[in-house]
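A single structure is presented below for examination.
Note that this complex is displayed minus one protein chain, with the remaining chains in position.
Just so it is clear, A, B and C label the chains in written order, and each chain counts residues from 1 on its own.
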Amino acid sequence: MPALNIVEAVRLALREEMRRDDSVLVMGEDVGKNGGVFRTTEGLFDEFGEERVFDTPLSENGIMGTAVGLAVNGFRPVAEIQFMGFIYYTLNHLICHAARLRNRTRGNLSVPLVLRAPYGAGIRAPEHHSESTEALFAQIPGIKVVVPSSPADAKGLLKSAVRDPDPVVFLEPKKIYRAVKEEVPDIEYLIPLGKAKVVKEGKDLTIICWGAMVKVAEEVALKAQEEKVDVEIIDLRTLYPMDREAVINSVEKTGRALVVHEAPKAGGLGAEIAATINEKALLRLKAPVLRVTGQDITVPMPKTEDYYIPDAERVLRSIRKIMSF
Amino acid sequence: MPALNIVEAVRLALREEMRRDDSVLVMGEDVGKNGGVFRTTEGLFDEFGEERVFDTPLSENGIMGTAVGLAVNGFRPVAEIQFMGFIYYTLNHLICHAARLRNRTRGNLSVPLVLRAPYGAGIRAPEHHSESTEALFAQIPGIKVVVPSSPADAKGLLKSAVRDPDPVVFLEPKKIYRAVKEEVPDIEYLIPLGKAKVVKEGKDLTIICWGAMVKVAEEVALKAQEEKVDVEIIDLRTLYPMDREAVINSVEKTGRALVVHEAPKAGGLGAEIAATINEKALLRLKAPVLRVTGQDITVPMPKTEDYYIPDAERVLRSIRKIMSF
Amino acid sequence: MIIGKYDPLKGERFQVLDETGAVVNEELEPQLTEEKLVGFYRQMLISRTADTKAFAMQREGRMGTYPPLKGHEAVQVGSAMAMEAEDWLFPHYRDLGALLIRGVPIHFVYLYWIGNEAGSRFPDGARVFPFTVPVGSQIPIGVGHALGAKLRKEKQAALISFGDGATSEGDFHDGMNFAGVFNAPAVFLCQNNKWAISVPRERQTAAKTIAQKAVAYGFPGMQVDGNDVLAVFSAVKEALDKARAGGGPTLIEADTYRMSDHTTADDASRYRPEEEVKAWEKKDPIVRFRNYLRAKGIWKEELEKNLQEEADKIVEEAVHQAENFPLPELEDIFRYTYKEMPPHLEEELAELKAAVEKRKAD
Partner (left out) sequence: MIIGKYDPLKGERFQVLDETGAVVNEELEPQLTEEKLVGFYRQMLISRTADTKAFAMQREGRMGTYPPLKGHEAVQVGSAMAMEAEDWLFPHYRDLGALLIRGVPIHFVYLYWIGNEAGSRFPDGARVFPFTVPVGSQIPIGVGHALGAKLRKEKQAALISFGDGATSEGDFHDGMNFAGVFNAPAVFLCQNNKWAISVPRERQTAAKTIAQKAVAYGFPGMQVDGNDVLAVFSAVKEALDKARAGGGPTLIEADTYRMSDHTTADDASRYRPEEEVKAWEKKDPIVRFRNYLRAKGIWKEELEKNLQEEADKIVEEAVHQAENFPLPELEDIFRYTYKEMPPHLEEELAELKAAVEKRKAD
């Protein structure tokens, strides 16, 4: 069982799925010979050839539109968008066609594709390379939105995404692309979409998070322990449709909840989580559900980006606020 | 003081602003000679000529991109997107440039434009003509999102939007475009952006809504009265940035809140409202904040669209749920 | 060889028949059986009949917004007739005439514009993509589909149809460019009817022709008289054959005219000069082809009567089918969002059902 980082785990998942199923294609900018700007598709071009791993002209709208056509024609395209900041061009085809064709044709046509993109700040990247706009996607009926937080999850979730009968937006937390290596089983395994994971059990307060924020939550949980707060951590894994049951079950136990995400607060997914908890578990709440998030501003450039992203200090402050409510 | 419907009030606002300020332009598909497919720009071409009211090639991305350039060059373009279902093509320029240029240039360049689009279901329109995807917009730092619910508001809010120094997405509830006529002062007046309006005072429960849903809320309030529930209605007017203070003040008084919107529930703006109430007024809440919304599906075509949109019955059911909590 | 022969940059346009129906291009007059020729005429008649009916139904409140095809009969029928069974059609929303030929009965089109999703649930095996309302968005999808056929080494081409307005969208640019780069077996058919709602062709692009836009993508483009069913048929057939044989994409600009309003919600007299409409009435594709058939001794009053009666019957049957088609059920609006219904939709469905039943009970 090799120790892999997320980049390698993504690559392994793609390779396994491409070997298993001839209809799986990889497409995007620089995914071929160059192996992707983050090297997530490295080696696939050599193994599967240019008919299954191909560079496209530089147009995200074109990538998305042709991927829909390929999917309707029985392929399972895995399309890469180089950074989340360039994904907005895909929204029209994603919303109008990928997400709706099944419904439009009463189940006759479907669009089993995966749209992959690295997201998030923290790597000192230029403008437009650091955003977390998952909330734009986690409201589009007909698609699924998935975010892994570890190498093992990346493999299992991406494999499920490739096999899913519906379009999946698969967002990769690039801050932790290479941050940790962990044992990733090289046998076949799938992690189901739509199910959250309890990363750590605890009885006082539930942190709900995903992607790179899971690591922050883990760090915080240790510090909170020192303050005698026993934190439970839920990694949503699938942001949409959300595993409400897992969230509610946990909050019913702990009575306190905190959402941590990198996206801006207003209109972010933390709102949906807080609203759901409020709706389904109000009487169990011992304190308001707080949100520690990115700021409601454009992600700053490298010199000030650290101000933007939630860190342990900010999360701890909110935990104390909740505990002393 | 003439009695106008929303279409006429929008037209009046545009005319007044164009007369007042030479830099105001109207652009889009069919906005010229044809006066817009809903006739909101009727007469402007004749009065102001083709240099200030112009049809563009059929490209929403092109409209948005050139509008940004015009705005940077000192104009105040009011760009029309024919239906909200075609607005997704504008998102890249809206997010990447319109919303960010002020910040990117530390205040040196700004983008004072208005992006207008009719939205919402209920007029038996074809596919893609009935959606309410305001939540996509109400999370983009740097822009404002405004929705009028009456002719008088349409005029005052649109005039403020045209004068606003920052980009404003102005969404017009087409279901009620011609539903009501009301006296619209033909003197100059502005309604401030960022402020909600208490449409009706009440002491038992606050309904928060906007656009066409305000009428539904008013209908419901009458019925609720019969059940001895005194409803307060808040029309948000500006969805982003939201007037949190108005919402919180009201809920602190009533202790109960219900959001009504046409957009899908998951990830909709109702979530942000519920989360805000939870955060700021938890102890005042006598019941969970509920949301009566469009379904989490593609808006159905005319034959079944009535199932989709919130109606008085569905709102009343939720009121009863809240009151009997 | 038609493609490559008519250079749009030189103002050349392919025509077989002139406006009176006389053959002006004997060399390229397709040699078709009488049966086939009558088939063209029949399809054009059915298309116009179905169109007139839909317009009337809308006016009677029996149909929602509807986009009339009047004037497009030759381009729709000629192009669809040029396809082989294995080809795929990515239609323009105005393409009723083409759909019918590709095995989608008229009542589907009616259902669609009446506002029932069942109208896009085409019969099994119909190789037709549903209408796409966002103008031009079928273009890159069609190209992706065609690319798939190429990857699978299937002998199959995609005919992608759209209006002049659609050429301004990024989707046109992307579809054309990807098709060029991947040498996709795609034929782009622009039904240039001179208007995009109220916006004239000249406002859509400063290029003299749409056909010359192919230069930007490295494959041939040509203009064809879109009211000449024989010219359309021949050009599209050659382009599809070429595509299937690995010869790459072609752009065909069909020069035609929208003889009616943009949709039933539009009033073209607000923006369109009457003389222009009058001038194009003289170029009516059906009248022209009738003249051709008459000159060939094929057309007779009797034939017209029989075909028209048949068309009326087909259309009446379609109206019947559409109007008696079961309404979607409440469940249907949820059922097809995902392959498997997720818990939150189950919950919403149950709630909505309860509300609706309550409403009914009241």
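Going forward, a residue touches a chain if its C-beta (ideal position, glycine included) is under 8 Å from a C-beta of that chain, and two chains touch if they have at least 3 such contacts.
Predicted model, so just to flag it, every value in this text is computed and none were measured.
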| item | value |
| --- | --- |
| Chain not shown, its touching partners among those shown | A, B, C |
| Option touching the unshown chain, where A:G69, A:G211 or A:P300 are the choices | A:P300 |
| Residue of B:A13, B:L70, B:I309 or B:I322 touching the missing chain in the full complex | B:L70 |
| Option from A:K181, A:K253 or A:R314 whose C-beta touches the chain left out | A:R314 |
| Option from C:N177, C:T263 or C:T337 whose C-beta touches the chain left out | C:N177 |
| Absent-chain contact - pick from C:K5, C:K36 or C:K208 | C:K208 |
| Touching residues (missing chain, whole complex) on chain C | 9, 168-174, 177, 180-181, 183, 203-208, 212-213, 215-219, 248 |
| Residues in chain B touching the chain absent from view | 25, 51, 56-57, 59, 61-62, 64-75, 92-93, 96-97, 101-110, 141-142, 144, 165-166, 194, 241-242, 244-245 |
| Contact footprint on chain A, counting only the chain that is left out | 29-30, 32-35, 37, 55-59, 61-62, 85-86, 89, 124-129, 265-266, 295-298, 300-305, 307-308, 313-314, 317 |
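Rule of thumb we're sticking to: only the chains that are shown with their structure count from here on.
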| item | value |
| --- | --- |
| Per-chain CA centroid nearest to the all-protein CA mean | B |
| Geometric centre distance via CA averages, chain B-chain A, whole Å | 30 |
| Centroid distance [mean C-alpha coordinates] between chain C and chain A, Å | 40 |
| Multi-chain contact residues (two or more partners), chain A | 92, 96, 103-104, 141-142, 241-242 |
| Of all residues in chain C, the ones touching two or more other chains | 117, 133-134, 170, 332, 337, 344-345 |
